[in-house]
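What follows is part of the complex, with its chains left where they were.
Labels run A and B following the written order; every chain starts at residue 1.
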Amino acid sequence: MTLKSRIAEGRPLLGTFVKTPHHAVVEVLAHSSLDLLVLDAEHAPFDRRDLDVCILAARAAGMVVVVRPADGGHSAILNALDCGADGVLVPHVRTAGEARAVAQAAQFGPGGRGYAGSPRAAAYGGVAMAEHRAASAARTVVIAQLEDLEALDDLDAILAVEGIDAFFIGRADLTVALGCASMDDAPVVAAVTRICTAAVAARRPVGMFIARPGDTAQWVEQGATLFVLGSDHG
Amino acid sequence: MTLKSRIAEGRPLLGTFVKTPHHAVVEVLAHSSLDLLVLDAEHAPFDRRDLDVCILAARAAGMVVVVRPADGGHSAILNALDCGADGVLVPHVRTAGEARAVAQAAQFGPGGRGYAGSPRAAAYGGVAMAEHRAASAARTVVIAQLEDLEALDDLDAILAVEGIDAFFIGRADLTVALGCASMDDAPVVAAVTRICTAAVAARRPVGMFIARPGDTAQWVEQGATLFVLGSDHG
């Protein structure tokens, strides 16, 4: 069962960030009971080769792997998907327009992901175009990270964008954006709660980063289902 | 004789894509009778180091080498040329404006390629500014890849842009853009034919990717002269 299906069904999912750009970390974590790994190319110095090999390692172990690119540009999304990632977690989606652009960039079609039959995702030329397109559409997960004031302002419109499989609350940057000092400050909690509530109302899956395992309970109650707990750094 | 001259003369040229980011592939292919290699940094995970060393390998062997960057941004084009590539093949050029921007990015001058005397292309400081500028202008090849509906809409204007040495038809993405399932579908063939015809009329060199050696004949008839056949992946 794909990550895409499991997210859509609202199953509780737990992942972690991989911050060390080395495949051995992925291989070791793949022996855990985690549901997914997120390679953090935004805040850790992953090069393309590191993403490539870490994705290979995840696939070798049957572990789901998502890439958080440094930005939402087409080429970073294309590269992650061509290398065979299950999806992308795009930081700083601020508006419905940006959300649509991200969704488009992850799908083949006009203005979308460039097509090639040669990469790992297409079995190195081993599958036909129609097959590759169908498999990609069925599998590719797009998660939009909400972490700016603009995103709060445009929340309902963002949550209505098609082609986004889940929304991920960036609590650290939200804390910064709200002028707070800690994720536990009331304005941050209120904003996170508001996003969860709106997502539930819009029937869209929502999740967030958590620093400690025990932190999930509070947000499960608010309807969150997708959690990324800490990182390989501890 | 430079690639630039050979393209301009309309000589039939045959290259291949390099998809494995390792210089040994370049060195082995440099022993072939191919006219050029295209390092595919769009659909294969080349890092800058890989491009750097693969370009070195091509130069060591006297093989012409072009980089297809992940996008048409200034920094990717500058990096390829500073490392000593013979040119760039820029994907998804959609409008005459984009074509002009790409042409400008590959040339020194206002709004263009940033100048440095330190990289390999300038013999690591061994040539003076005037010499480096003249040599670069005489050698650098810019190929614009046409593969979107917008490019078809703006075709004549695009083909009229100065500073583009050749136009390359991205048949795979054109297939996707036209809603077709195969490069051999009639609408795709018609679009490719149309581009070739317009290019010939405009006296601009044109070429495309081909999957099998025998596929060239059909397009040579249509005036195409620049072909990239398959890749090192087979």
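Quick note on the criterion: a residue touches a chain if its C-beta (ideal position, glycine included) is under 8 Å from a C-beta of that chain, and two chains touch if they have at least 3 such contacts.
Just so you know, these numbers come straight off a predicted model, no measurement behind them.
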Report summary line: For this file the homomeric complex, of which 2 subunits appear, totals 6
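Here, only the chains that are shown with their structure count from here on.
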Query raised in the report: How far is the middle of chain A from the middle of chain B, if each middle is the mean of its Cα atoms, in Å?
Result: 33
Requested in this report: Could you please specify the touching residues of chain A with respect to chain B in the complex?
Outcome: 47-49, 51-52, 73-75, 78-79, 82-83, 108-111, 114-119, 124-125, 129-130, 133
Query raised in the report: Which positions of chain B touch chain A when the two form their complex?
Result: 17, 19, 21, 40, 42-47, 50, 70-71, 91-92, 147-149, 172-173, 175-177, 181-182, 231, 233-234
